[in-house]
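What you see is the complex with one protein chain gone and the rest in place.
Coming up: chain A.
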Amino acid sequence: MMEIDGLRKSYGAKVALDGVTFTVRDGEMFGFVGANGAGKTTTMRIAMGVLNADAGEVRFGGHALAFDDRRRFGYMPEERGLYPKMKIGDQVAYFGELHGMTPAAAKSAAASWLERLGLSERAGDHVQDLSLGNQQRVQLAVALVHDPEVLILDEPFSGLDPLAVDTMADVLAERNAAGVPVIFSSHQLDLVERICDSVGIIAAGKMVAVGTVDELRRREGHRILKVEVADAAPGWEQGLPGRVVGTDDDALLIETTDDQAVLKAAMNAGRVGHFGWQEPTLVEIFREAVA
C-alpha cells in the first residue's frame, strides 16, 4: 500500500503542491489526472525520491518510503530518459542489474520483456535509432525488468499507437493482478475511466476528488436527469423545478434537485419512454471538479 500524505512543494513563490493526499492499495490501478501544471509530475517525482517535498510524507507498507524500497519500484519519468548510444537489450539488462538482479537473470528478463513488447528484433539497435513510440516501449521495459513491487508511470500512454496502448494496458493489468499497486498519470480520460479502479483528480496542487469511478459518479452525478416523453406537447417542461441544460436525441437533460416533481410533470405530459439520472463521463466529472 502506497500512502501519499500531505505533500507540499513550492518553487520559490509558486506553490506546486498544496497538501496532496491519497492512498493506493495493493493490486489497485490508480489513474492520476489533472490539468497541465496541476502537480502530477511533481507528486510522482517526490514519490520516487527524485525531488524532496517541503512537507508531507510518502509511506509504503506503513513505513516511510526509503531508498531501498524505491529500488524495488518501477518508474517511468515524464521526460523519457535512456542512453541514446547504448543497445536496447544491454540497456534494459543494465537497469535490471542496477535494481539488484544477477547479470544472467537481468539478461533473460530483458529479452523476455523486449519480446513481449515486440522489440526482439531491435535488441541490438541503439535507442536513438528507434521511433518515439518504440523508445517508449523500451522505457516501459526498463520500468518493468526487475519485477517491481510498485509501478509509478508518468504519462505512459502518451505517444503510443492504439495497439501499443492495448499492450501497455494489458501489461499494467497483469502486474496489477499480481498485487502490484500501479499509479499512472494521463490526459486520456476515456482510457483512465476504462482501466482504472480509482481515480485522483488534482487541480492547482490540491486533490479535488479521489475515489473509484463509481464513487465519483455518484458524488458528481445525480444532478442531471435524462427524460424522454413521447407525444409530449412542446413546452411541457416549462415551469419545472430546475432547468434544461441540453438534449440527447429526443430526450431532455434537466438539472434539478427535485426528481419526483419532474417525474410527475413528465407523466402528465405523455408517455415516459426514459427517465433516469444521467451517468456523467469522467470528462464531465473532471470538468466539474476542476472548474
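Observations on the structure shown:
Note that a residue touches a chain if its C-beta (ideal position, glycine included) is under 8 Å from a C-beta of that chain, and two chains touch if they have at least 3 such contacts; residues count from 1.
We adopt the following convention: contacts and distances are computed from a predicted model.
Note on the omitted subunit: UniProt lists it as "ABC transporter permease", one of the names in "ABC transporter permease", "Glycosyl transferase family 8", "Tyrosinase family protein" or "Tryptophan synthase beta chain".
Residue-wise, the contact with the chain that is not shown comes from A:73, picked out of A:32, A:60 or A:73.
Of the listed residues A:1, A:15, A:86 or A:203, the one in contact with the hidden chain in the full complex is A:86. Interface note: of A:45, A:107 or A:137, the residue touching the hidden chain in the full complex is A:45. For the options A:3, A:26, A:97 or A:147, the residue in contact with the chain missing from this view is A:97. Interface residues of chain A with the unshown chain, by the touch rule above, are 45, 48-51, 67, 70-71, 73, 75, 77, 79-86, 94-95, 97-100, 142.
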